[in-house]
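Note that this complex is displayed minus one protein chain, with the remaining chains in position.
Letters are used for the chains, namely A and B, taken in the order the chains are written, and counting of residues starts over at 1 for each.
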Amino acid sequence: APPAPLPAQQLDWQPWGDSAPQGALCSGRYVEPGYQLPAGDTPQQIRTDSAEAAYGDDGGTMLSGEVALRRGETQLESPRVRVNAARDRAFAEGPTAVRNPGLLVRGGDASMALDSDAAQIDNAHYVIHDQRLRGDAIELQRLADGRYRLDDASFTTCEPGSRLWRMVGSDVTLDREEGFGTATNARLEMGDVPVFYWPWVRFPIDDRRQSGFLWPTLGFSGDGLDYTQPYYLNLAPNYDATLSPRWMSEHGAMLGGEFRYLFGNDQGTVEGAYLASDRGGASDNPNDPDDAFEDEARWYIDYQHAGRFSSQLDYQLAYGAASDGRYFDDFGRNFAEQDTDHLARLARMTYRGDTWRLDARAQGYQKLDYPLDEDDKPFYRLPSLSADARWSQDSGFYQEWNSNATYFWRDLHGVDSQGVWTDEETGNRRRIPLREAANGSRVHLTPALGWRADPSWGFFEPRAQLWQSSYQLDYGNRQTDRDEDPSLVAPVLSMDSGLIFERDASLFGTDWRQTLEPRLYYAYVPERDQSDLPDFDTSERAVSWGQLWSPYRFSGADRLGDVNKLSYGASTRFLEDDTGRERLSLSVGQSSYFSDRNIDMNGDPDTLPDRERNYQDWYNATRDRSPVITELEWQMTERWRSRYSWFYDPDRSMTEKASAYLQYQDPAGHVLNLGYNWQLEGFQPQDDAEDRLGYNREDYDVSFAYQATPSLDLIGRFLYDNTNDRALEQLAGVQFNDCCSAVQLVWREWVEDNDTANTIDDDYTDRGLFLRFVFKGLGGVGQEADSYFEEAIPGYRATTF
Amino acid sequence: CGFQLRGLDAAALDIPALTLSSPDGRFEDAVEQALQGTGTTLEDNAPLRVNLSEEQVRETRLTQGASGNQERRLTLSVPFSVQRSEDNAYLLDQQTLEASTTLSVDNNNLLAQDELRDEALDSLRQEAARQLVDRLRALEIP
Partner (left out) sequence: LESDASQPIEIAADQLDLDDNAGTAVYTGDVDMQQGSMQLTAARVEIERNAQGEVSTVTAHGGGGERAYLEQKPAPDEPVAKGWGDTVIYHAAERRVELIDNAELHQARDTFNGAYVEYFLDRRQVQARSDDDGESDQRVRMTLTPRDSE
């Protein structure tokens, strides 16, 4: 076993004392003293400093009394040194110290070549200063080519005196040139307990991306163990790969991999994993049959590539596919991966000119539901060609040309001529709505003319647009008497106007510049029969502040909602007088409708939603006024800020939607978020019954990130569904970050809705434990932290190790 | 109550000319649009230079669920600084424009997601550009 380590002060270790920098994790640092002797006049010349020096009668030179000997960049310190007659070797009695740039080795007897860089020390203790790497060895040899060979050696990045972890190997070589080390029968010891064993291991010893084992990641999800041992291959400066053999007690052994490349303007990654035969394993989802995938191959692949031909012409390729819709629920390595709900497929080329913007793409998705209902299958765009342009004149007059031609396609299985298919999960038979039953092409043109005056005190913009869609549809074996070449032409007229008033105000002792911005908006779109139009990419929009000032009631291009409304509102903003920074913005607005909104997803202008079965849709279509929308964003101090949003219906004197969020953010890294979110059932129109919220949403949301000490981070989130009296998500994480290691332990329990929003009977609770070790300085190569935490806790910045 | 129309007495933004150095992208268009009404022209070597860096978009999840409409908070932040061209002195340094909005994501209609996200981002870019003009208006040009 390697000799016991030396005390800190003998290893060039300088404790910070009280001058520790903010957030320092280590108690000090290695400081390399200068050389005791100046360099020789020539690289070969040797300089010495000693109490006595003498030529021996054999022609050798004897030096004694705190001898220091320097040759080139190597300095030897020893009580007695003998230089042989041939002047090609120096022998030093212990205790010796050998210094090279960035390296210190202390030990017993040593010998050092004077005609090359070779040296050899027994009972060595070494330090690589800038990598904070230290260790001990029975014998340390520095080879002529500059590498170091250590027998029975240890190495760690922990500060002297700490025994948190170290690697021990029988034959270790360190190559500072290439920046990696190898060791045979290497053991990872924590304290004195051997934790892991490698017959052979190669590991990086500096920050360069080095091929070698990355640190294993362990997970305990469901009842199984999940162990991944990634191996990183730095193939070339601009491409590298990571192979990740992985073993899961529930499912078996699988091989994952990732390949990344960067060539000039083009870069991309391809990642994937393959499990030959799944052991089955119980699904966390009680609605799924157990061992649903026993003996089946489970795999996924995700290819992303982006490139640029010129500053105006770029392209993008992506292809994602998974063996089944439950792949990521079962195999997602971290919470972010487990939430993957679709994989994109795309081939896109875009030209952005000053006037014209051209886009050609083929696009599709694999939706990761299990089982995937036939009516939930998204359409492919094979292809979609767009050309948009805008011309404007100084007079304020402008013209727009927007055009798109797309062929939509999807293939349905087990759907009879009446569009009926059987839902595997529930066994009942369901029907594909006619509007989603056809494949076909759509040409969509929306040229527009407008005039915008934009003085500093306001704006005025009348605008007229011609909305034109024409289709060629193919209903395949589906029987229908629907028109196969429907089209729609309609004008979209709108007039937006607003004034900006200003004054200087002083409130709470500070000077503000306050604005008052009234706004008036009118939009008219006539009613057009769209009952023969398909639904490829359209859904109805809920009312929102932005919707007040927009003529479009649908997203996508398959429906044009009739509208005849006047929206009015006002915003007031408080800006700091000296910096102009906006501290408070309060807006209130409403629309009043001069006619009912007859066009919904069915597109039949003569019908309204059924009042009994669907009261909120009927009410939304017939109400005379939209809810009064109030939005407030208030940066109260440098650290506290809040935002409120309130949709109030004066006729029914009830709140249809409301949210209030308060955030405290401390420069030291602490974050606290408090949130309340209320939404009336049916507020959000949704044509697919399964996706319609089946209850009033009332959530309380508390999340925090607290940096207890520079080395201890706590994160947590609690999302509570008050309507159904259950915790939607509980997340608790601790991150211990110390000088030479980091441990991240996160536990998460959350509700899965089994892809049905209209009922909570099939909801179930899933939980997962996520554990990650990082031994700093060794293989801490770019292991990206789980992006999920930044998504779950607003304002939280994951620390990179 | 003291309100009067902005800019009636003097030009809203008393900066005659401005150089904009920024990665080409949609935020640069939003700034050009916002500056149109202020009487400030964009030139290559104006006395004042505004440096914009890459826009960053962060997304946090407000609701929990895989189906129907889920709410996400989209936050756009654009770091910027303002320099005097003549001696490169920083009048405003390491500042950030930030605007955020709530986006409703419907994974039953994946095809419309790009359109809704681009719409939300464009509205955030307009808001951030307006903030930039407000910040420039507060600058006393020495």
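The working rule: a residue touches a chain if its C-beta (ideal position, glycine included) is under 8 Å from a C-beta of that chain, and two chains touch if they have at least 3 such contacts.
Since we're looking at a predicted model, the values are computed, not measured.
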Partners of the unshown chain among those that are drawn: A
Options A:A8, A:V83 or A:A292, residue touching the unrepresented chain: A:V83
Candidate in contact with the missing chain, chosen from A:A54, A:L449, A:A689 or A:A708: A:A54
Positions on chain A where the hidden chain makes contact: 37, 40-42, 44-55, 57, 59, 61, 63, 65, 83, 86-88, 114-115
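Following the convention adopted for this analysis, only the chains that are shown with their structure count from here on.
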Inter-centroid spacing, chain B versus chain A (mean Cα positions, whole Å): 23
Residue ranges of chain B touching chain A (in the complex, touch as defined): 1-8, 11-13, 24, 36-39, 58-69, 71, 73, 101-102, 104, 106-112, 115-116, 119, 123, 131, 134-139
Touching residues on chain A, where the partner in the complex is chain B: 311, 339, 341-342, 363, 365, 367, 369, 376, 378-379, 381, 454-459, 499-505, 513, 515-516, 536-539, 542, 546, 555-556, 575-582, 645, 659, 675, 677, 684, 686, 688, 690-693, 697, 699, 701, 719, 728-729, 750-758, 790-794
